[in-house]
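Of the protein chains in this complex, one is absent; all others appear in place.
Right after this comes chain A.
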Amino acid sequence: MRNMGNADQELIRRVLAGEKDAYGLLVSAHSEAVFRVAYRITENEADADEVVQETFLRGYRALDRFDSRANFKTWIYRIGVNCALDARKARQKAGAVAIAEEFEEEQVAVQLADREAGPERILLDREIEGRRRKAMERMTESERTAFVLRHMEGSSMEEIAAVLGVEPNTAKQAVFRAVQKLRRSLAPLWVKA
């Protein structure tokens, strides 16, 4: 990890010294990871691709303000998260996001047959997925970001704190509140199991 960081620092130095194409190597090294987070936040493939491009554009323009002691991955993640949140908002404003349908959460209680394939399992998966999305809509931006990074991407609390630009404890709280929202939305499915 540290080696990667040093390689990044060296590439940044080269870009700032006028070697534009060195930035291409930074793009190669981090675009997939930025895509993953962008996709988790926007939940839309085309949007996520656009977010990746926008992120690296913004990153390039801001590169001379990059603190050379910082971690490039965390820094570009942070830009990516902001771009993705913007994209999500823009799409919602345009009314193009299929807002997850309302679930009557207290009444639906699906009998769970955990490892069983077949139509019931498919219905259940759909139900879970819908509730997960609904819960994520109820999260604040920092809760959603923290949750995506912790729950889906397996980032460490330190990394999440750095991406959000907050203290580790604040990041931990954000993850916790996100999980509570998810739980409230999903737990009823198991009540009668």
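Brief remarks follow.
Just so it is clear, a contact is a pair of C-beta atoms (placed from the backbone, for glycine too) under 8 Å apart; a residue touches a chain by one contact, two chains touch by 3 or more; residues count from 1.
The rule is short, and it goes like this: contacts and distances are computed from a predicted model.
As stated in its UniProt record, the chain not included in the shown complex is "Zf-HC2 domain-containing protein", which appears among "Peptide ABC transporter ATP-binding protein", "F420-non-reducing hydrogenase small subunit", "ABC transmembrane type-1 domain-containing protein" or "Zf-HC2 domain-containing protein".
What chain A contributes to its contact with the hidden chain is residues 3, 6-7, 9-10, 13, 15-18, 20-21, 23-24, 27-29, 31-32, 35-36, 39-40, 45, 52-53, 56-57, 60-61, 63-64, 128-129, 132, 150-152, 154, 156, 172, 175-176, 179-180, 182-183, 186-187, 189-190.
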